[in-house]
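A protein chain is absent from this complex, but the other protein chains hold their places.
Entry: chain A
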Amino acid sequence: MVEKSMGMLIDTSTCHGCKACQVACKEWNGLPMEQEIGLTGISYDNTGHLSDTNWRHVKFVELFSEDRSDSRWLFLSDSCKHCQLAGCMEVCPTNAIIRTEFDTVYIDQDTCIGCRYCITGCPFGVIEISHISGTAQKCTLCYDRLQVGQQPACAQACPTDCIQFGEVPQLMQLAEDREKLLKNMGYNKAQIYGKSDILNGLNVFYLLLEKPEVYGLPTNPQLPQKNMMKSYMFSIAGMVAAGVLALLAFRSKRMVSKPVDSDKDQSQVM
């Protein structure tokens, strides 16, 4: 039973890429180091992707002009979005992915069987299987901290308050005010990503300075079930076609086959 709809506003206009949130997440949740540490080779981003050991990841979006005389960095502290319509939760065959009393999406580690189907259901590439626990891993929005009235570790550690934690309706109001302010300051592309048009609303949503695709966010993410009905319809059509073809082959000669000797049990295998 949802008591309060808790979530986060990530205001990318105030993020300066310090990765304190990423470190705090790792520390609080006891997430292990990667096997290798190094730069990705194509960015100053040294983790590259959300994973079983990186439940939070700060994206370094490096934008250059054509002649590379001008450059601009954008940052986005990324994590699970705790979607209202959560693809991972919909496809999970064991109900290991549940909605908590805080309206967040949580993976029950005792129920998960490690089938990996939730990975294909998430439109944001959030989930990965841990090679240690063998179960699906992602941000819990610090469920353990929420239960004792604390805010998530990342929000507490953020030195610029770009990660704001609270009740979603109030955060949305804050985001809208901030969006107006940014537009007045000349950031014409400032926009909120995660209102009700995106999977019925994201509990962790973003105030962006550019279009979503610049940050690697899908413009119109859908539940994986979007394809399911069409797929079943084609399956039925395929069944009819295959069934008819098999019937044609086995029936065609039946009409002209010689009558069998009724005294002999022809169904006995020779």
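The rule is simple: a contact is a pair of C-beta atoms (placed from the backbone, for glycine too) under 8 Å apart; a residue touches a chain by one contact, two chains touch by 3 or more; residues count from 1.
Keep this in mind: contacts and distances are computed from a predicted model.
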{"item": "Protein name, per the UniProt record, of whichever chain is missing from view (\"Alpha-glucoside transport system permease protein\", \"Polysulfide reductase\", \"Carbohydrate ABC transporter substrate-binding protein (CUT1 family)\" or \"Efem/EfeO family lipoprotein\")", "value": "\"Polysulfide reductase\""}
{"item": "Touching the absent chain when the full complex is considered, from A:10, A:24 or A:91", "value": "A:91"}
{"item": "Contact footprint on chain A, counting only the chain that is left out", "value": "40, 42-43, 45, 48-51, 59, 61, 87, 90-96, 111-117, 119-129, 134-135, 213-218, 224-225, 227-228, 230-235, 237-239, 241-243, 245-254, 257, 260, 266-270"}
